[in-house]
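A protein chain is absent from this complex, but the other protein chains hold their places.
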Amino acid sequence: MSANPLLMGHPLSSTEHARHALLYMCRIRKFEEAVEDLFGRGMMHGTMHLSIGQEASPTGMCMALTIQDQITSTHRGHGHCIAKGADLTRMIAELLGKEIGYCGGRGGSMHIADVETGNLGANGVVGGGIPIAAGAALASKMMKKGTVAVSFFGDGAMNEGAFHEAANLAAIWKLPMILFCENNKYGMSSSTEKAFAIDNLADRGKGYGIPGVNVNGNDVVEVYEAAQIAVDRAKKGEGPTLIIAETYRWKGHSRSDKNLYRTKEEIEEWRLLDPIPKFIARAIKQKKLTQEQCDGIQQEATDAIVAAVNEAVKAKAADPAGLLDAVFKKVSA
Amino acid sequence: METGELLLFHVKVGDQVKSGDVLFEVMTDKIDMEVEAPADGVIETLVGNPGDVIEIGKPVLIMLTETEVMAFDFGGDAAAQVETAAPTPPPVAPAPVVAAPVVVAPVAPTPPPVAPVVVTPVLVAPVVQPVAPVITPAPIVAAPVVTAPKIVNASVKAVPKARVEAANRGIDLRTVHPTGPDRTITFSDVNSAQIDPAVLKRQAANKALIAKGIEMTRGIAQASFNRRAHANFDHAQLISAWAKVLRGRPDIAVHQHVGVSLIIESKYGSALPVFRDPDLISVEELRTLVTTTSDAAKNGKVPIAMLSGGTTTIFDLTTYSMSSATPLLFPNQVTSLTIGYDSESTKNISLTIDLNICDFYDGALLLDALIASL
Partner (left out) sequence: MSDRMLTMAEAVREAMSIAFDERPEVFLLGEDVGIYGGAFGVSGDMYHRYGSERVLDTPIAELGIVGAAVGAALSGMRPIVEIQFSDFTAQAMDQIANQAAKIHFMLGGALHVPMVLRTPQGSGTGAAAQHSQNLEPWFASVPGLKVVVPSNPADAKGLLLAAIDDPNPVIFLEHKLLYKIPGRDPVPEGSERIPLGVAKVVREGKDLTIVATGIMVNKSYEVCEKLAAEGISVTLIDPRTISPLDMQPVYESVEKTGRLMVVQEGPAHAGFINEVIAQMAGSSSFGSLIAPIKRLAGMNIPIPYAPQLEKAAVPQIEDIEAAAREIVKNWR
């Protein structure tokens, strides 16, 4: 078990890059499907927030990041984790409450972090990770690490004070930070139309004196291109960028719901904008991948998830005996 | 959350469905949800019916799909679940996909993967079972309750260290004069308290009685013991004397009056006329009353007024050539006496006491007092 290698660069710059982009989007898709399946079998405790339909956003963003670059993530965070290169088995193991899980069964779906891949952790509190990413960017600047910190959050978080305070700090201190909003249209059941008095969320950037850009969050290429510009700007010391990636979650908010707040037609429209076939078509057209290669990559993703589940299921359950020892890090002598 | 109620199907057998189409709705204690098709396919069987309460992991419908599905190897314990769920798809033929796993998905509560907590049955020990001797010196308050081998006296206010000290020294806190605020016994109150010589005597007596061995009857907290009574006496004398003895111990007699029940056998069965406060009339008067009442009882006639109010009971075994017996105490009675003849034709009095209310030493005192007054 180890972190997956990251490949930086434009998703259509080479066969290798195209393969990476497709493989990671498929991994996320298959991971989420597997989670849903495990949940249905009663093998998973608690809750889950699936990001099926949103795979292009984390994949495109993370192809502009080094392994040292940091991210903070959200309750809907499996995709960010995978895109940043986390180990699939340890992720599944965490969801199943196993000792080898990323948090040893103490965190579950909403709290997976992976130091090795620069993932400072998913977060159960909407907006909770945004100031933390600003702090990570502050540390990068103070320590001259040359890294960037990306905070993934949803449209709902943009109305939290945490977003405002962190965006302002990052702006005034010109921190190497990217505020990456996956605008999937709904904060649980509240639509952006109801929750915002502006039409374009990227306009908020102006209020902090930082660029605010819109991208098609279902287009991994477009996401990557905007991300790369933001990363370059951050690393040059010019400060943060707000990226609004327009996307959509196919599934309910958590576990599932009755979709009382949206129409079947709307869901159907967005299903047609599936980021995976869209990228496959483009990669084939640009002769970066063949149909056979794409089929193989999808199978490879499925196999990886199946192998991860099979291994995680067999792992040892987390042991309550160590609970008290885990509250504080030991003070080294 | 272990089940969900199937509300309705959105599909019927033979329907073509696409991935994401709503198959059915379930209601759980947490949420109502629509369950979507995990893949494109055809509905083959509807397993449940609307209104059914379905366990997590059990199939709700079966659909056929040509879409590749993920087949996990759960091995071991999880195998059973797999069996009822998704069989591995055959390589070419359409594969049955059981939608069941998805069904209760939104709510499934797996038992948390922590070490099982083994709940071992705990035997609750009867409170008074091993009956340790308890010292209750001439108490002012009625009914000291014997529940623990130490003097607890929670009704008496005392600081913690005073209790510890009192327990260590065998001091009954009720005998200690409180000087603290709110009549609380302070440590120094206990510290300077003299142990009442009577308490010491009682303690020794109890120990001696226990050393002799006390017969425990029927596993409840009562004990019986005997004395030979050389004096000759009739029922009236016995009733009067016993009532006098009990009146001297209101803490044991409990009630406002003393009521002596005398068991009289007749062809109609046992009668239990009660002689109320028999020590407050002369023995002669009482004798007349006992005689007339006994005669009446033998004819099955006891005045209604004499049928209640007993606080103690006397069994006369002399006509049965029995020496003693250990009767069960009547409810709300702390004592009972039996009289019989022993092998040497000497009268024998046996006292049974409720150990929840008094101790061996009390019993010994009562019996000695009775015999002395006969």
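As written, the chains take the letters A and B, and residue 1 is the first residue of each chain.
Throughout what follows, a contact is a pair of C-beta atoms (placed from the backbone, for glycine too) under 8 Å apart; a residue touches a chain by one contact, two chains touch by 3 or more.
In this text the structure is predicted, and so the values were computed from the model without any measurement.
S.K.: From the listed residues A:168, A:190, A:293 or A:310, report the one that touches the chain absent from this view.
M.R.: Selected residue, touching the omitted chain: A:168.
S.K.: Of the listed residues A:128, A:154, A:211 or A:252, which contacts the missing chain in the full complex?
M.R.: A:128
S.K.: I'm checking contacts with the chain that's been left out. Which of A:120, A:158 or A:283 qualifies?
M.R.: Of the listed residues, the one touching the omitted chain is A:120.
S.K.: Using the document's definition of touch, tell me which of B:6, B:56 or B:162 contacts the absent chain.
M.R.: B:162
S.K.: Counting contacts across the full complex, list the positions on chain A that touch the omitted chain.
M.R.: 70, 72, 94, 101-107, 111-115, 120-121, 123-125, 128, 130-140, 142-143, 145, 149, 161-162, 164-166, 168-169, 172, 326-332
S.K.: Residue by residue, what part of chain B touches the chain that was omitted?
M.R.: On the side of chain B, residues 159-164, 180-181, 186-188 touch the unshown chain.
Simple rule for what comes next: only the chains that are shown with their structure count from here on.
S.K.: Can you work out the whole-Å distance between the CA centroids of chain A and chain B?
M.R.: So the centroids are 60 Å from each other.
S.K.: Quick one: which bits of chain B touch chain A in the complex? Just the residue numbers, please.
M.R.: 20, 25, 31-36, 38, 56-57, 68, 70-76, 78, 81, 85, 100-110, 112-115
S.K.: Where on chain A does chain B make contact in their complex?
M.R.: Its residues touching chain B are 30, 33-34, 36-37, 39-45, 96-98, 105, 250-252, 254-259, 267-268, 271, 299, 302, 305-306, 309-310, 313-314, 317-321.
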